[in-house]
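Here the complex is missing a single protein chain, while all its other protein chains stay put.
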Amino acid sequence: MMDGPGLPGRRGFLGWFLGTSVGAMCVSVLYPIARYVSPPEVPEAPTSRVVAAKVGDLRPDQGKIFRFGGKPGILIRTGDGYRAFSATCTHLNCTVQFRPDLRHIWCACHNGTFDLMGRNVSGPPPRPLEEYQVNVAGDDIIVSRS
Amino acid sequence: MTSFPRKAAVLALTCWAAAAAGTAGLAAEPPSLRKGPLPMETSCVVCHRELDGAALEPVTRAADDVHFQKGLACHDCHGGDPEAGMDGDPSAAHDEARGWKGKPSRLQVPELCGRCHADPAFMKRFDPQERTDQLAEYRTSGHGRRNAAGDAQAAVCVDCHGVHGVRPVTDPRSGVHPSRVAQTCARCHSDASLMAPYGLPTRQHEQYQASVHARALYEGGDTSAPTCNDCHGSHGAVPPGVSSVANVCGSCHTREATLFREIEARKGMDLEACIQCLICHSNHEVKPPTPEMLGVGEGSTCTGCHAEGDAGWAGAATMAEGLGRLRRRLAEASEQLDAAEHAGMEVGPDRFALQTASDQLVEARVLVHSFDIERFSKAAAEGIAAADEGVAAAGRAFRELRSRRNGLALSLVVIAAVMVSLILTIRRIERR
Partner (left out) sequence: MSTALQDKTRGAMGWLEERVGFSQILEMGRHKMVPVHRHTVWYYLGGMSLFLFGVQLATGILLLLYYRPSSEEAFESVQFLVTKVPFGWLIRSIHSWSANLLVFVLFLHMFSVFFLRAYRRPRELTWVSGVVLLLLALAFGFSGYLLPWNTLAFFATQVGTEVAGAVPVAGGFLLRLLRGGEQVTGGTLTRFYGFHVAVLPAITTAVLGLHLYLVQRHGMSVPERVQARAAMPFLPSFLLRDLVGWCAALGCLAFLAAFFPWELGEKADPFAPAPAGIKPEWYFAWMFQLLKLLPAHVLGVEGELVGILGISAGGVLWLMVPFLDRGEGRRSALLWALMGWAAVAAIASLTAMVYLIPGSS
């Protein structure tokens, strides 16, 4: 090799190369970390508790589908308060809906019905719907797994 | 010998009336369950136990028989004297003077069973929910009408429920349990020689086996899935008339039936006269609906009535196009999300969003039965929008993946540069 103590140009270049590349590596390590520590805009994923609706969103005898842990849930406002269930029909996993005319939870796929306690009352569904707990905190209707 | 359910014994002591009656001919009233030996201690059992073949069979199968379990004995159907003949002289028990009837003829069977099963007062003692209209229904059925006309070939109670060893319908081993009904009906209805005199087809069972209903019943184990009697009725077995097909299907497929009625009302015409469920979906061989059934292409069920140029033809084409687009887009979205997941991206939340598209696909397929382009298109468009969102989410995932790989390439170059410069530095230092 040609470089050596007598060739300051080569030495200088090596020093520059080392410094630059180490600097670039530091950047490539620190940049992701800096981005990581700054929290994202999106709110943290809802978990076992979810704000299913706001007070006033639902009239009495009205239902609403909300997302709960990656699956649909159904929130119903009855005459005396709120109830929430899993919205996945226990027959063939269609999404159920609230029928104000029947005052029942109803599955469109095969005419399965559940009463307002989530019990399967007619049609093919073999099991009741899973019930969730509903709490009203301030303006939020909060559904949680009991 | 006395291993009968306690219930039966109690029944024997409390309910059995003392009066002796109904031993001659086929009395209309139920057997008056007289005091006497328990069912398995009659002379019938004592003698027939020693016999073999067809004469032994009633004894061996008695333990499985719901009638025996409830306290009925041989003579309640066959007559005769259950206490006589113990001395080894069977003729005493089989004495017509003592009410012996022998084997009831096929023509007599319905009335024989009806003695009890059509008597509400009698049946409610065993089960307050028990129906007692079977005989009346049977008389309205094809089987019952032929039986009444003296056709001994027509099915009677024992052909489906069995004789000696009759199990309740809730017992999966019973021939009338939902899982076995089709087989039971097929014993006669698939037999060409039996059906020939009536000019009835024999392929129903074969067709049913291929249907979506049979699949749900046998493969899905869903005993609520329809089998023969759910459409034809159990005891009043007749083919549903043209006017009631939509009602029969509509008892489960309510939304489709409701939509059907709505359009009927709107158009002010009797649609059922020209369209019925089975024109498109067939009757026994109800296959899962395929995309080809809708539209104007090969395999379409619409083109049977609609001709090119009429509104129905155009509507069918529009619906088929919308449904096809939704289906393709949904498949594309889930395929791409799968691919993104396979590449290590987390797409759980996007999959949930895609649920809307599948729900709308179900909805749109139902709305086909409204024959209302506007309603259908609205549902389909919502589904397509949701599926588009899924495709876009997968696209974002892949862009993210590409940018990750680009970032990786860049950082690998940097790291390699550091390694090279370190190695050069080592060499320079060590040359000194």
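By letter and in written order, the chains are A and B; residue numbering begins at 1 in each of them.
Keep in mind that, in the parts below, contacts are C-beta pairs under 8 Å (C-beta built on N, C-alpha and C of every residue); 3 or more make two chains touch, one makes a residue touch a chain.
Quantities reported herein were computed from a predicted structural model and do not represent experimental measurements.
The residue from B:51, B:279 or B:412 that touches the chain not shown here is B:412. Residues of subunit A that touch the chain left out of the display are 25, 29, 32-33, 35-40, 42, 44-49, 69, 145.
What subunit B contributes to its contact with the hidden chain is residues 344-346, 348-349, 404-405, 407-408, 411-412, 415-416, 418-419, 422-423, 425-426, 429-430.
Assume only the chains that are shown with their structure count from here on.
The centroid of the Cα atoms in subunit A and the matching centroid in subunit B are 38 Å apart.
Those residues of subunit A whose C-beta lies close enough to touch subunit B in the complex are 1, 3-5, 11, 14, 17-18, 20-22, 24-25, 28, 45, 67, 70-72, 91, 94-95, 108-111, 123-124, 126.
Within the complex, the subunit B residues that touch subunit A are 222, 224-225, 252-255, 348-349, 351-352, 355, 359, 362-363, 366, 410-411, 414-415, 417-418, 420-422, 424-425, 427-428, 431-432.
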